[in-house]
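Removed: one protein chain of the complex. Kept in place: all other protein chains.
Entry: chain A
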Amino acid sequence: MDKSSSQRLPPLKRNWWLKHRFFKLYMLREATVLPLVFFTLCLLAGMVALLQGAESWQGWIAFMGSPIVLVLNLLALAASLFHAATFFVLFPRVMPLRIAGHSLPDQAIVAGQWAGVVAVALLFFWLFGRA
């Protein structure tokens, strides 16, 4: 390859992902990590508050109940569900499952993962819903 032709290669601009809907959706999928980082920091703060004692714990409860924190954490929930939806669709393509020599249909694997989400959610409500 001669140098003159390699110099013709236009560098990819920072806004490359704004060019197509598909890339925007990809960036949205990757950006779901941001509200989830906030949620994780909230949980971490809760653990520290628990260690520090009752007063600190009550403070953390009040913090978690404040409108802006509720909104951010609802956003985190929506983001994690969106990320899960994209991940579940990708899963059978990355790890095609075979049972007794037959490959499982993609829809079955996706449905199985959502069934897992529902099962965990039901378990959660059974454990904590009555408190």
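Remarks
The working rule: a residue touches a chain if its C-beta (ideal position, glycine included) is under 8 Å from a C-beta of that chain, and two chains touch if they have at least 3 such contacts; residues count from 1.
Basically, contacts and distances are computed from a predicted model.
Looking at the choices "Quinol:cytochrome C oxidoreductase", "Taurine ABC transporter permease", "Periplasmic dipeptide transport protein" or "Fumarate reductase iron-sulfur subunit", the name in the UniProt record of the chain not drawn here is "Fumarate reductase iron-sulfur subunit". Contact with the undisplayed chain is limited, among A:L9, A:L51, A:I99 or A:V118, to A:L9.
Of the listed positions A:G53, A:P67 or A:G101, the one in contact with the omitted chain in the full complex is A:G101. Touching residues on chain A toward the chain that is not drawn are 1, 4-9, 12, 16-17, 19-20, 22-23, 26, 30, 90, 93-96, 101.
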